[in-house]
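With one protein chain withheld, the remaining protein chains of the complex are depicted in position.
Chains: A, B and C, in written order; residue numbering restarts at 1 for each.
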Amino acid sequence: MSEPSTAPGSAATVHPEPIVNRLSVQVATVNGSGSQTANSTLLRAIFQMGIPVSGKNLFPSNIAGLPTWFTIRANSEGYIARRKEIDVLVCMNAQTAREDVAGVPPGATVIFEESLNLAGLRDDVDFHGVPFAKIVRDVCPVVGLRRLVVNMIYVGVVAELIGIELQEIESALKKAFATKPKALDLNVDAVKAGLAWAQENITAKPRFQVRRMNKTAGKVLVDGNYAAAVGALFAGVTVAAWYPITPSSSLTESLIELAGKYRVDEKTGKNTIAIIQAEDELAAIGNVIGAAWAGARAMTSTSGPGISLMSEFIGLAYYAEVPAVIVNVQRTGPSTGLPTRTMQGDVMFCAYNSHGDTRHPCLYPANIEEAYTFTMQAFDVAERFQTPVFVLSDLDLGMNLWMAEPFEYPEGGLDRGKVLDEAALAKVEDWGRYKDVDGDGIPYRTIPGTPGGRGAFFARGSGHDEYARYTEDGEAYAHNVDRIDRKIQGTADKLPQPIFEGDGTKIGIIAYGTSHAAVQESRDQLRGEEGVATDYMRICSFPFPASVAKWIAAHERVYVVEQNRDGQMRNLLRVELPEVSGKLLSIRHYTGMPLDARTVTAALVAAEATAKETR
Amino acid sequence: MSEPSTAPGSAATVHPEPIVNRLSVQVATVNGSGSQTANSTLLRAIFQMGIPVSGKNLFPSNIAGLPTWFTIRANSEGYIARRKEIDVLVCMNAQTAREDVAGVPPGATVIFEESLNLAGLRDDVDFHGVPFAKIVRDVCPVVGLRRLVVNMIYVGVVAELIGIELQEIESALKKAFATKPKALDLNVDAVKAGLAWAQENITAKPRFQVRRMNKTAGKVLVDGNYAAAVGALFAGVTVAAWYPITPSSSLTESLIELAGKYRVDEKTGKNTIAIIQAEDELAAIGNVIGAAWAGARAMTSTSGPGISLMSEFIGLAYYAEVPAVIVNVQRTGPSTGLPTRTMQGDVMFCAYNSHGDTRHPCLYPANIEEAYTFTMQAFDVAERFQTPVFVLSDLDLGMNLWMAEPFEYPEGGLDRGKVLDEAALAKVEDWGRYKDVDGDGIPYRTIPGTPGGRGAFFARGSGHDEYARYTEDGEAYAHNVDRIDRKIQGTADKLPQPIFEGDGTKIGIIAYGTSHAAVQESRDQLRGEEGVATDYMRICSFPFPASVAKWIAAHERVYVVEQNRDGQMRNLLRVELPEVSGKLLSIRHYTGMPLDARTVTAALVAAEATAKETR
Amino acid sequence: MAAAPKTNKIGLSVADYKGGASTLCKGCGHDVITNTIISAFYEMGVEPHMVSKLSGIGCSSKTPAYFLNGAWGFNSVHGRMPSVATGVALANRELVSIGVSGDGDTASIGMGQFVHLLRRNVPMIYLVENNGVYGLTKGQFSATADEGSVSKGGTANDLPAIDLCTMAIELGCGFVARSFSGDRKQLLQILKAAIAYDGTCMIDILSPCVTFNNHTGSTKSYDWGKDHEGPVHEIGFVPNWEEPDVDFGAGATVEVPLPDGGVVWIKPVNEHDHDPRDKKAALDLLREHHQSSTVYTTGIMYLDPGRESLQDDMDLPAAPLWNLPLETTRPSRAVLDEIVESLR
Partner (left out) sequence: MAAAPKTNKIGLSVADYKGGASTLCKGCGHDVITNTIISAFYEMGVEPHMVSKLSGIGCSSKTPAYFLNGAWGFNSVHGRMPSVATGVALANRELVSIGVSGDGDTASIGMGQFVHLLRRNVPMIYLVENNGVYGLTKGQFSATADEGSVSKGGTANDLPAIDLCTMAIELGCGFVARSFSGDRKQLLQILKAAIAYDGTCMIDILSPCVTFNNHTGSTKSYDWGKDHEGPVHEIGFVPNWEEPDVDFGAGATVEVPLPDGGVVWIKPVNEHDHDPRDKKAALDLLREHHQSSTVYTTGIMYLDPGRESLQDDMDLPAAPLWNLPLETTRPSRAVLDEIVESLR
């Protein structure tokens, strides 16, 4: 990667004390070269040694041939945000090797394919040229497989150098090749060959080492899209419509995989879920709205361009009050942007999506647990409030591997909201589809097909009265949209509530979604390195509950940390909470790379310095 | 109309002093019954008598058979906002007659088709049953035409009752039937028959009278869509793509009509403009973007649902920096809403339209002159800044008849922005499509087909560097979107600037677009009736120039008056000007009916009372 | 005592199939279709509460409010009804869906979704109330307006018309018919057959817009329709509970049994011998007449009783998905454990 390192590196090639369980390994390679299994093997092996890890896959919007990087961070403190500084670099890509080498801090270790001849580039890092081509020739007789198998050799080399236990590598490989014993043997051999070569040829071990500890027991290693798919699965989703788009595709693809295993009726052999690949996003959301109106728990997954295309239908669902779960796995940029980079870029666009007066509940999962639970909960919210609900994930959460607590089985049943069946209808005297009976703005709905002759109504995106009858009456219109607004405001207390940390200092930090990990680490840096104590509120949903304004009001200055250019959550807070608007400062990061703690720390320290000066 | 009157009416049937040149006439009829010509004849005749007028057509989203109302307001002070109180009501629609009668204030005059038998409904209004059916039988021998001609009879009756001069009616009719002498005669006869009947049968004239004055000399009477079309015509638009949607259709339809007359090359007989009816709004904006990229001055007209559908392409135009003029004639509601009612409902959605970080210049015309000039100017802004520009009109401005100063011929040429032709390119050493050469964020563009071999570039919605080359580099991405943001912020001073009124009081009012007329009148009411002096800033564009914040800061409380539920302009000000956010209060009106002064006055007086209490 | 009204096989009277009062222009072709729909559902004895009525935006799209008040209606957004209908079909396959669209709604803005609905064979009746113009926005030409046909204002349309029947057949639709608001008798039989059919039924109906496209020079006017209609056959439909007592006479009659037991009868007229099961013949017939524009061919153009429906394609259960019990839609604790284990 070409991003310059910002933190001070270690001195030079002298290696004093080893640094244990605090390191980053980066593998620079070419996409389509099959390095994925090798990289996740490294990650998983460290994880199995009980060391907290996280993996970030930085890949191009391309199928094969362009540079790609995989970064593994192991950290005994449990920091799992991206870290820019690379301690151990594996250079498998001639295209970027020079830049990659230039990017590491002094003291790093660089492993490279011998023929790349990198050793002379710097004298403040340790170079190890490895004859990958030669080794793979010896291990793998089938020429066609060598391109893949060579990756396992660097696994062996890295394992030997930083101290990953072979048995854990083997067990990770067993998992990956569970159904392919032959491939398993071949790969294990390759790892061993790498290991052996390193044992023989590299005497000075790098400073950065891993050593077994016990901080990952019981945990799982998974990406957010998979977690969201599991959430949807256990939410009892019955219709999912989608159109492929990076970085959301793997969400519904995971759902397809899971449904194929777990949603086939044992008795009938039939699918208890319909997953439909629509012709585009307009159709996907149309499918969801049709299905939800007809009673299904329905969802779609997409990314920014899909949201733009869904806008008209989202307005319809809002106004005709049809539930819909929309998981938006955000990516970088307006338009096509950088499809394989991350961003929290659709915060404003989702909150007020579509023309006219609208407002939509949004959930902001920050980790795997929440990708699972928030997605599940979104269905309850959508059905209870009869409205589209956004789950705003992003590429970093959705497509990268994160450590997490195992999913908890949902307690209780589904909240399907105010649905009247034949019996219930019979008891209601004067049912009106859009009547506010309970004072919460939420009307009672019926599902097409309900017998008894009393439940039929006519849904529409044009003006309608409490009985769902067409009207152009202005007062009826205003009355209706006021009720809808009340209804949506009422979601605030039913959505995941903000999470507060800190003991009441002057400085507050607000973050949400994947900015969380970096902020957590940054707060420790601020306290430890700068002596700056901060309070922290993590926002989990929109509309904001009253506690958000209260917390902001209780602080002198509040930094909103987020991953977009315009400070969109900050803007949303400005709109909704003007009374505390003046306290909000903004820290933004929008290169498309996941946020790292150093960036937050540096920005906050600089801002505080300015604040002091101008005070 | 069923809206209850809120203002105190006059005493009873005793008619003291006549009220001259301050009245509202409403014709309640059925759409498709051909009353349009009759109504505009009334309007035009009063206008020709030198009396300021305005007409509001309240029509259903239907082609024929549903109730429709046309209101004419004549006011010597020049107030042209909607006025809720009706002084002279013409009931031609049995369906709504009773409600219509219930809605007028005491002292009003009601003219109705005899057979409707309304006279007994109230005793505080003057009823005049007219045997329309009989009269029309006498005037019009052709049975099939009577449905249309009957409308001219009420024209005659109203003219006689309130004092409209026959010669002005005749001259208005001559205009309407310029090419149809036979129809002209028939219609004049019908008017005369109505007049004669009234002369004979109605002795007591209503209190409300018109009398010739001289406040309309030189002025024109036209709707905002037509004015915008004229603006586009003189802006030299070369490609217009559209998809029909109320209330914007008549804009491009006017352009088609105008182009047919004035944009056919005299020498070649060819059209100097291409107007294409696209298959939908996605295609219409695609046409515009393709045409503008290829060098055309291109526009589209649409309404809310169209904007939702255009969102993806708007993001592309923003990020690939392609000019586009989008006239959004706003209508009521999210989704389909009330397609024939007005609203300022897309203010937020347009300002930040599309996923990702975006911001778009918006112009808010408040009257006919601005519908013309702002539309024209939008092309210059779009080309100078190479970005989509919104003109936010609405149904009230676009489809109702307004009095206005005649259009002024544009001085100077077109601003086509930074375009490099072959010669200019030859002088540039290292041209890059997205390079910021002048420090204003605006790059230099070239037009496809430019010879010389140096101008070609590759436009895209994906990541690109200064030379328009594909890149996924995060720093290049950030650098580019920062420049674009600078560029857009730079439009603030080049867009129509806010207009200030008042002598520096504590209370400020902000309005924009069609809320202007009501606010002007309300300010006079506030001053005259309540002794409340107000300052006034009319916002004409977004992004806001510095003067907006400055003006707000100079006031204690500022009421933002607008026609939507959520206070969208207020919200936009909150986002962009957090430092003055605390001063903003909101007055909103969102029944879909045009805003009237009484609503503003009442809301402001109530708010001031509360403000005093809580102080 | 007044005589009890006539009732159908489930004991309902025609009144039970009516909707709200139409707000369309007097004489609008769409109203004729609305009334025919009422008759068809009445005669077929469909339970109104098992019907979903879907539409986009337009005069035509308003009409679901004017029939079957006891059914569920969804007037969605312009041109996108097919996707909504697809969702409905997935959620509850027991519903009988009827979608009403216009030529603008289908052939202009809705073309993409229309194509994919047909391709998927979503079971529903899809009506195009085809008047060659956008009625609701006041008479602009749509994509089915014939080349050379003249607007009310006098301009000639210079783009070729899209033939929706040809398109539907090419896309694999198994029930493709063409009819005319002026021929209620034929339309009624087609609709009844469509109600019995399992799969997409695309029925393209010339339905004159009396306000904007009923003048001389229009090829979508009542007069034009009356002058040009050339039915390829007489059609009858015998539902599965009735004896086929229709006597069409001679051997030329074709019977097409539907899987549900109903039978479509067809008796050639106008010297045609079109067998609607012959795809190539159907396409040739349409092409000839589309090009000649002297005859407006009506009837069931193509009928393939055997195509698999979307829900069968997707292996969905017989019961509506939306209402499956929680035990079926939420996997067990053991399954979650299994998933978690796989991630360790």
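The rule we apply is simple: contacts are C-beta pairs under 8 Å (C-beta built on N, C-alpha and C of every residue); 3 or more make two chains touch, one makes a residue touch a chain.
Since this is a predicted model, take the numbers as computed values, not measurements.
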Omitted chain's touching partners, listed by label: A, B, C
Sole contact to the chain not displayed, among B:121, B:437, B:459 or B:532: B:459
Residue touching the undisplayed chain, where the options are B:292, B:325, B:420 or B:573: B:292
Touch with the omitted chain, as defined above, among B:230, B:307, B:420 or B:569: B:230
Residues of chain B in contact with the chain not shown: 218-222, 226, 230, 233-239, 241, 258, 262-263, 265, 268-274, 276, 278-280, 282-298, 312-313, 316, 320, 406-407, 409-410, 413-414, 447-453, 455-462, 469-470
Sites on chain C contacted by the missing partner chain, in the whole complex: 108-113, 115-116, 119-120, 143, 158-160, 162-163, 166-167, 170-172, 280, 283-284, 287, 313
Contact footprint on chain A, counting only the chain that is left out: 32, 61-66, 243-246, 249, 277, 279-281, 305, 335-336
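Convention: only the chains that are shown with their structure count from here on.
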Reference chain C; chain at largest CA-centroid distance: A
Pair joined by more contacting C-beta pairs (A-C or B-C): A-C
Whole-Å separation of chain centres (CA-atom averages), chain B against chain C: 40
Numbers and ranges of chain A residues touching at least 2 other chains: 312, 316, 320, 460-462
Touching two or more other chains - residues of chain C: 77
